[in-house]
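I have placed the structure first, in the form of structure tokens, so that the comments after it can refer back to it.
Every protein chain but one is kept in place in this view of the complex.
Entry: chain A
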């Protein structure tokens, strides 16, 4: 199935989805870190996208039910989650100027397949298949490991974006409180390759000729991915265009000339053999750079750098594919097939079939409708994750010391002017 717009869900379908299937309770608990509404939810910006490019910002809600009610009323094509502000965003018109500032926000990342266009051969543009998903799953492994081991974060939620990418939401307390400067630092630490740039770029990542420990570790892993993905599957260096790009990364022009002559003579020489040809020369650094350039995560850095960036909520429907943006378990990341994600139409069909076999006189409970559909395993993932956040909040509350408020600055007023 191509990613044409044939699966564009109608407004009726969207409304039925919001009414009967969307897991507002789970979303609430995840954002709120608790069952009792706190400012993590009530001062959180929610933005709605309506058909015709209408975008409504600065909404906020007190409860999950309030949010659901508004969503069903507006029937947006999707909605996005923003930061927690210093006050309720919906009150902003009555606040003194400058007092509505973002204070907390999950640390978020966005990896989009289009940034991999220069290095994938199976698809391009908006398309994605199981083969190029391997780029994403490799990126997820590298990011997940770095964020847990180097930065010490634990509350990571990976969410398929519904079409050709993946989002990461980190809800650890420290991550929520990061300033823009600190977010930029994480991004800098994790950025090696800039999306869309040519893949033969020489990388400036070594200190004193050595890879820093975090990148050395990533290299160990990416080496294992490179052979299967870049050489056997994608055959990135099969075509003339592909191997010329590869040759650009080789600093020694004599080696380049020799290889080019050899490869021109046998046009069908597979990528794996060409790679082996390179290995006969002493090109350690260049080869590492190539592996990074072809397989290291390509981040959409603007998304991560600012506290007030809005990102599509999990379980929204991608407007052109009709697929649900589902959370993913790290264990299934390699096996994940974007084409097997349920579409909204499919889910509603499942519901209809259910009501046919069910006793029509039995009371209908909308809240648990999703229990009987193929959406359930994904909602379970979010619920488990949200539950662990709630546990964390409880633990914090128990061990909280009596708070001492900082001494206010007695400014120059006391200077006896």
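By our rule, a contact is a pair of C-beta atoms (placed from the backbone, for glycine too) under 8 Å apart; a residue touches a chain by one contact, two chains touch by 3 or more; residues count from 1.
Everything that follows uses one rule, which is that contacts and distances are computed from a predicted model.
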Task: Choices "DNA primase large subunit", "Ubiquitin-related modifier 1", "P-loop containing nucleoside triphosphate hydrolase protein" or "Multifunctional methyltransferase subunit TRM112" - which one is the UniProt name of the chain not shown - done: "DNA primase large subunit"
- [ ] Would you mind spotting which of A:66, A:91, A:127 or A:150 touches the chain that isn't drawn?
- [x] A:150
Open item on the list: Can you say which of A:63, A:214 or A:374 touches the chain missing from this structure?
Closed with: A:214
TODO: Out of A:65, A:174 or A:349, point to the residue that touches the absent chain in the complete complex.
DONE: A:174
Task: Residue of A:39, A:78, A:131 or A:184 in touch with the missing chain, whole complex considered - done: A:184
Open item on the list: Contact with the hidden chain only, please: which chain A residues?
Closed with: 98, 101, 149-153, 174, 178, 181-182, 184-189, 205, 207, 210, 212-215, 406, 408-417
